[in-house]
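Here is the structure we will look at, set down as structure tokens.
Left out: one protein chain. Kept in place: all the others.
The block that comes next holds chain A.
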């Protein structure tokens, strides 16, 4: 037996062992298992969101839920198994939820659960009354995730038709949960009517209606002239009645009566 083969085999096996991945490397990434995407239906059944931290090489300090980036109050715990229950879900409960885990001297980790719902329009004007030539503004606000696409329509012959901006007076501003339809320089012949805002997302659709009325500048003129005529007729009747009853009397100016009295005495 030569003395050189045993040390080289030892070196080679040590080298091989050192090349193997160490026991800590596989545990750098914590893994979280979630309950998955949820859609709020109608009727709305209770929803429970679940996150389970299955493997982590670091010590967990605390964990909590966020909705759309904002931490939910009273959800902070120290547990690897997180649950968030919504007993009566409504459209505004939809959004992007994260379960967030904070570790001792390690970056935090989170997982996403999407809660989707059909849009619900929470704010709109029932009616808008403006004068001719003024500007009208109609809006709709919604809640619901994902954010809807907005369409404005107008009722013509009983059906809701898309709005054609032929006159260039219509302006639409669409934001995530808000839409605004502005009409400049209202025309009394074409603009009055029923306008509808429609919100649609991947889950469902919802719409609300606003009635636009345009007042004419001349509208009060006819009642005004009518009342004027009535008053003139009344005054004429009163004066004529008096003159016919007492044609010899000149009723005004007590001074005249005074002179008459003195001449009688």
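By definition in this document, a residue touches a chain if its C-beta (ideal position, glycine included) is under 8 Å from a C-beta of that chain, and two chains touch if they have at least 3 such contacts; residues count from 1.
Here is the rule we go by: contacts and distances are computed from a predicted model.
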{"item": "Hidden chain of the complex, named as in its UniProt record, picked from \"holo-[acyl-carrier-protein] synthase\", \"VNG2A protein\", \"Monocarboxylate transporter 13\" or \"NADH-quinone oxidoreductase subunit D domain-containing protein\"", "value": "\"Monocarboxylate transporter 13\""}
{"item": "Contact with the hidden chain (one of A:45, A:137, A:173 or A:227)", "value": "A:227"}
{"item": "Hidden-chain contact residue, picked from the options A:131, A:185 or A:202", "value": "A:131"}
{"item": "Absent chain, residues of chain A that touch it", "value": "129, 131, 215, 219-221, 223-224, 227-228, 231, 234-235, 238-239, 242, 246, 249, 251-255, 257-258, 260-262, 264"}
